[in-house]
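Some notes on the structure that comes next.
All protein chains but one are shown in place.
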Amino acid sequence: MPASPTIHRFIIMLLAAFLVGCDSNPPELMAATKVFETEQQTKLHIAEMRTNHMHLLTHKRDETMYSGIRTAKHSLNACIDCHVPMPTAQKVVKHTDAEHFCATCHIEVAVKLDCFQCHADRPALKTAEVAK
Amino acid sequence: MNRVEESKDQSTNLIDRYRRQFLGGLGITTAAVTLAPSVLLREVQAKPDDEAVTNEVRWGMLIDTNKLPDGGDSMVAACKKEHGWGDDPNASPAQQSQWVRKVTFKDKLTQHETSLPVMCQHCETAPCVDVCPTGASFKRADGIVLVDKHICIGCRYCMMACPYKARSFVHEHLENQQPHSPRGIGTVESCTLCVHRIDKGEQPTCIEAAPPKAAVFGDLNDPESKISKALAKYGAQQIRADLGLNTGVRYWGI
Partner (left out) sequence: MTTEAIQLTPEQIKTSRNSKMVFTEWQVSDKVFYGLLAIIGLFILTAAISFFYVEHHGHYVTGMNNQVVWGMPHVFAIFLIVAASGAANIGSLGTIFNKKEYQPLGRLSLVMAMALLLGGLAVLVLDLGHADRLIIAMTYYNFKSIFAWNIILYNGFLVIMAVYLWSMMDRQKLAKKFYKPLGYIGFMWRFILTTGTGSIFGFLVARQYYDAAILAPLFIAASYVFGTACFILGLVFFYRFSQRDLGQDIQNRLRYTLAIFIVLVLFFEMVRHLTNLYATEHHGVEAYILSGGDKITWLFWLGQILLGSLLPLLLIWLPSLRNNQKALLSAACLAIFGGLNQLYVIIVGGQLYPLALFPNASVESSFADGVVATYSASLPEIALGVGGVALSVLAIVIAVKVLRLLPERLQDE
């Protein structure tokens, strides 16, 4: 016995409900404390990081650890200094907070971060001042 | 005694000359490195950030215990401050990390008491490197023994293997670590010879904090370095020399 149109529509609606969580746009990320000189640089950086950030993290860390290569592109601290606000007396942004740059997306996709088990998740006063 | 005074003079010249050379030569150093890195006589010079370390250099330390009236307390305090270990909130005293500690020993026959700071000895054939199942405990090409905490599974076998009890295990969640010194739960840690400073051309923080003339840091492979000259002239002792590990940390007066 063929299913009636009503049942068809009901099934489609039910399945569509599961699509509610699907949003191809990433969540709103906290603004960086420093900006690139040109808009194009910013766009390139965002595109590169969206595609490659995990690959960069896992392979550049080995180059630093085993070969002592410490360029700005190899430094996690360089990322943190830009993307995480310096702690102040009023507010400290930790990696467990939802607005932390890394946590925003990682909470959204439920992928556990263990970087900050060891690495500092916020800039230290000295490096931030040096960056200025 | 003759040897002590001689070494006092030697060490004064050693450290002062080193300091002058280092501070004064910064400009020349950076320029020269890009032109002819192998020609320059090296003290501690900053290698370029994008260049891999090689085994041309072997970093080492020489500690003169006779010149340490506090037995190394200031060195221990400086290390604590630099790396942020020593007051993890939940660990019991026996579980607290100790990258370097002051050890006092008194010989049973002579009753002579000596105090010295003991940290990772950065052995040439380190037992901790041999036993690590994942290879997380490794020796960098320039002789520094490190823990790659990315692949450390926290089995603590290296802690069993180290004859100097140099390694500590992190027993709790940590936060607000020093950015230049990552340390975290479930991994093993030990003295890194301040590798983050060495790579920038500075010296380990314990050397800087030590009383004048008490500790030297430098390249053991360079016969012209201050440390090599001091070792060639007076020799030095290793802790547990019988194990044949050829440590990078040597002592006078133990």
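Chains here go by letter, A and B, matching the order in which they are written, and residues are numbered from 1 within each.
We take it that contacts are C-beta pairs under 8 Å (C-beta built on N, C-alpha and C of every residue); 3 or more make two chains touch, one makes a residue touch a chain.
Just so it is clear, the structure is predicted and the values come from calculations on it, not from any experiment.
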| item | value |
| --- | --- |
| Selected residue (touches chain absent from view) among B:61, B:120 or B:152 | B:152 |
| Residues in chain B touching the chain absent from view | 88, 90-92, 94-98, 101-109, 118, 127, 130-136, 151-157, 159-165, 167-173, 185-188, 239-240, 243, 254 |
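Keep this in mind: only the chains that are shown with their structure count from here on.
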| item | value |
| --- | --- |
| Approximate Å spacing (C-alpha centroids) for the pair chain A, chain B | 36 |
| Chain B residues touching chain A - in the complex, by the definition given at the top | 47, 49-53, 138, 140-142, 146, 148-150, 173-180, 182-187, 195, 199 |
| Complex interface listing, chain A residues touching chain B | 61-63, 65-72, 74, 77, 80, 94, 116-124, 127 |
